[in-house]
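Showing chain A:
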Amino acid sequence: MTLLIDRKEDRQFGVMENKSWRKPVYETHGLNLWYGTTHALKNIDLSINEKEVTAIIGPSGCGKSTYLKTLNRMVEMVPNVHISGNLSFKGENILDKSMPVELLRSKVGMVFQKPNPFPKSIFENVAFGPKIHGIRNKAMLEKIVQESLEKAALWDEVKDRLHTSAYGLSGGQQQRLCIARCLAVDPEVILMDEPTSALDPVSTLKVEELIDSIKNDVTIAIVTHNMQQAARISDRTAFFLNGDVIECDATSKIFNNPSDKLTEDYINGRFG
Partner candidate 1 sequence: MHINHDITENSEKSIRELIEQKRQQRNFKEMFEKSIPTFLFLIASISILTTIGIIYTLLSETIEFFKRVPMTDFFTGTVLKPLSQTPEFGVLPLIMGTLTSSVIAMLVAAPIGLMSAIYLSQYASDKVRKIFKPLLELLAGIPTIVYGFFAFTFVTPLLRQFIPGLEATNILSPGIVMGVMIIPMIASLSEDAMSSVHNAMREGALGLGATKLEVTRKVVIPAALSGIIASFVLGISRAIGETMIVTIASGSTKNFTFDITQSMQTMTAYIVEVTGGDAATGSTIYYSLYAVAMTLFVFTLLMNLLARRISRKFREEY
Partner candidate 2 sequence: ACGTEKNQSENSNATELEGSVVIDGSGTVYPLMAKIAEEYMINEQENVSVEVSRAGTSAGFKKFLVENGTDFNDASRQIKDEEAAEADALGIEVKELKVALDGLTFVINKENDWAKELTPEQLIAIFKADGGVKKWSDINPEWPDEDIKPMGPNENHGTYEFFYENVLEKQDLADTVNLQQDYSTLVNLVAEDKNGIAFFGFGYYVNNTDKLQAVHVDFGNGPVEPSLDTIAEDGDYADFTRPVFTYLNVNHAADKPQVLDYAVYLMNNVNNFAGETGFAPIPEAEVEENIEFLNGLTK
């Protein structure tokens, strides 16, 4: 599998820009993961590069979510998980148990399939991260909240009701709120697991636009089962099958000229 990074050429929206060779943020070598006796990830080699959007595609059960959750060690919350191999974040081995996951996770945010705001006000949702990391200053918090919501393209919609429950927001707004919540701790990476699959088309579009607008600041890894979406928003795409990475390359390449027959079959809907 090639680790060369191509310039992305046929993006479907977002400005065209000059991305040169990117530095890998995550490097994965020979990563294996078992849930009890289920071998969910098999010898994964994969990098995720700085300030790119990496899409992870593949049929159900192929290990996409598992890989994503390994990247911030959320996978450890499942009992009986065993991991072997190498996974480094900015050169540091994060599989090392001595590394505090709290630190890692504050740098690597996560957005889930279904929006999961806390049953608190919009403000409290965004302020949650800074608060747990010790920021108590009120003015500072307000500034962070506003900035994060602005980045998440939600500020205008909610600025008049910051202190009402987040549950009053629509699904798409909730999902953007969750992204704002991540942004509030200034993460270096955001992991997204099918962030739009529970949303209607209009909300999906808004979230995709948002991803597009923050990708210059943050590295994004996104799992999606929607091939069009992967093609629309990602720079690079990794195709998983059955716990293996079959192919990982520039999105344009994967969708137009995949090296592997399996990839081609999958892209063309022949299975999955």
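Regarding candidate selection, all candidates are chains of the complex that A comes from, given by their letters.
Quick note on the criterion: a residue touches a chain if its C-beta (ideal position, glycine included) is under 8 Å from a C-beta of that chain, and two chains touch if they have at least 3 such contacts; residues count from 1.
It should be emphasised that the depicted structure is a prediction, and the values quoted were computed from it without experimental measurement.
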item: Interface partner of chain A in the complex, by touch - 1 or 2; value: 1
item: In the complex with candidate 1, residue positions of chain A that touch it; value: 103, 106-107, 130, 133-135, 140, 143-144, 147, 184-186, 188, 217-218
